[in-house]
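To start, the structure itself, in structure tokens.
Of the protein chains in this complex, one is absent; all others appear in place.
Labels run A, B and C following the written order; every chain starts at residue 1.
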């Protein structure tokens, strides 16, 4: 059986508003994907995992450190790499489509890895780099993830 | 919800007999664990994944290369690390208990990582190194995995 | 004894003109730095190593693969990581100052790692990302490397 995998990347810090948006994104992504991969820590990533899991999806957290307790409560499967920022690559390479939420340089390195590997990356109000697919709303983001996952499967 | 994770390590090459044993091990491990982690390639590892999946377990393959197609047909979730042998560490660190099947130096490096991290490792007719827990049959191996997973949870 | 380390990043492909510029950069960098770190392969990176070594500097190549023979002829010390693109991080983290030559997404991921770690990165006609220090000529690049290495030491 084929499993559709999406990764969500982006910085941890966020306002209550953005957190709500991230949770909503997680919820709606379950309609188009089976598995969510993320760094599995706090802030926006926690909100996305919470939404995805609440709607029945399976969540994977690829942690920078060795301690499984660092993962947020909504991560089903924890991969504690202990590899620091080298885990950025693992987070995106596991997915067929990546969604980038706003973030700093760490997010940029992950977007760059997507472009290098040829993995489609949707920038939901995140970095505007040549090669990314831009989206402005949760709806638009989820629709684009859906199209890309279907293409990938065909 | 708590998920119990076991990793199985060991070389790829195997006789038909050992392959049967590996498949049986996979099947019986689903009674005590929810998730099986392995390198996800061929030979013994394919047989373990096949048995585990056939009995309703979820399988994760942490690949040495970048190509998801390298995974065997019984891997549900593929993590294509592209990190070569550095992925040995990831395979064992993701689990609470590790089962070592017979193998060469690669298996030894994984056993060593278990000992270094303090992850209990059951040697099912594999390397006899100070610190490993020895087992001689599938039954004995599964029973020991069960006990160790319970201790870990307590 | 204190050793000043500079990394040079950027794509492999280049015109004869850019190759000349890269070799010149390598030569002039020996005036301000003791050690050059790069991915150690072909094209621009070979030219930089050649220039740096010709002027008496020590060169380190952090390879993506396991084969030492992949390194160009001007690498003194070869670190064959076998970690694929995860070695991008190692190339920049080893240095106090990084010079980015033109390149594609791989170069962008390395620039992003610099920004994430707070390592100063000089973009010599490379990516124009918020946070990089821009330079337009070999002279300007070398002068900026020199200033930054001095600050770092102080």
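Here, a residue touches a chain if its C-beta (ideal position, glycine included) is under 8 Å from a C-beta of that chain, and two chains touch if they have at least 3 such contacts.
Just so you know, these numbers come straight off a predicted model, no measurement behind them.
Considering the full assembly, B:116 is the residue among B:116, B:137 or B:152 that touches the omitted chain.
Contact with the undisplayed chain is limited, among B:6, B:86 or B:101, to B:86.
By the touch criterion stated above, the residues of subunit A touching the omitted chain are 66, 82-86.
The chain not shown here touches subunit C at positions 1, 3, 5, 35, 60, 62, 66, 76-82, 89-90, 93-94, 117.
Against the chain not displayed here, subunit B makes contact via residues 83-86, 89, 104-106, 108-109, 111-117, 129, 131.
Quick note on the criterion: only the chains that are shown with their structure count from here on.
Homomeric contact subunit A/subunit B: same residue numbering on both sides for over half of the interface positions.
Averaging Cα coordinates per chain places subunit A and subunit C 31 Å apart. For this pair, subunit B with subunit C, the centres built from the Cα atoms lie 41 Å apart. The distance from the centre of subunit A to the centre of subunit B, each centre being the mean of the chain's C-alpha atoms, comes to 27 Å.
Across the assembly, subunit A contributes residues 89, 117 that each touch 2 or more other chains.
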